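Only a single protein chain was left out; the remaining protein chains are all shown in position.
Entry: chain A
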């Protein structure tokens, strides 16, 4: 036993090395390859994202839906529209004031859709309208057996709760949806108070969008996958034409697909998540080095402390979230924004095709 003739260095098969000491495993990978193009354990380059797959319109009972895949993370997202009646809105604040006061002007505006700027100006405060009335209800379910760590039967894990609130805040801060698309207005044929003046347009109700995201499989980077699912599902969403019926005194919809209207999204905000892998100093005197990994998978997420999420639009940066660690400075952040910009084009191509 003791007389090993040829003492070999200790070797393990790959999966065991990864499970026993994940940190040196990844570091060995990043170091062993040539310094200009360091490969990760999953075979991707440091700056490489996973390919995207988008399959919209797969659910029967949704107004819009999508199945989205990035690598081994896959998500089903369904958007369902229900009606919130005006009399069910608590409080007394009226939001559709702009719509109510100037019915004639509004009608004219609808005919010239081209004047995008004018419209933007008019809808200055529609973010508050959507947020206060809770017109968007996004929720995320992770406990579908998608990952060994969150099992059903328990309350949503802290990861799920964090994701929900991050998604919710991003949906509102990017002002992705227009309140005008969600309003259900009604213009009576005659003005009941003064038959000679033009009738006022009133808001009779709102569409409430329930956005439910189910993770089928989770292998890292749930935030980007969920957001891609939301974008793809919202893009495929069509709301039926809704109107107030005087005779029945309720909101009715037309079931004709040609009258249904797609949602007009404001731009295309893209999220890109990065994880910082902090290398450890080696015995051979090589200095410590950090790597910033694009689109981390579950294995990398588990050993990285610091993460950065960049949200950007074609025009520029919308939001930066950074958690833990201090490796990313100003220069690194600049390079991350550059990487995200390249990624934006990929998202646009995938979503544009879908």
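Throughout what follows, contacts are C-beta pairs under 8 Å (C-beta built on N, C-alpha and C of every residue); 3 or more make two chains touch, one makes a residue touch a chain; residues count from 1.
We take it that contacts and distances are computed from a predicted model.
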| item | value |
| --- | --- |
| Name under which UniProt lists the unshown chain, selected from "Transcription elongation factor SPT5", "Exoribonuclease family protein", "Protein odr-4 homolog" or "Exosome complex component CSL4" | "Exoribonuclease family protein" |
| Residue among A:240, A:262 or A:325 that touches the chain left out of view | A:240 |
| Residue of A:257, A:315 or A:352 in touch with the missing chain, whole complex considered | A:257 |
| For chain A, residues in touch with the removed chain | 9-14, 17, 24, 28-29, 32-33, 59-62, 65, 72, 74, 76, 78, 80-85, 88-90, 133-135, 137-139, 141, 143-148, 151-153, 155-156, 160-161, 164, 168, 208, 210, 212, 214, 216-219, 238, 240, 242, 245, 248, 250-257, 260, 298 |
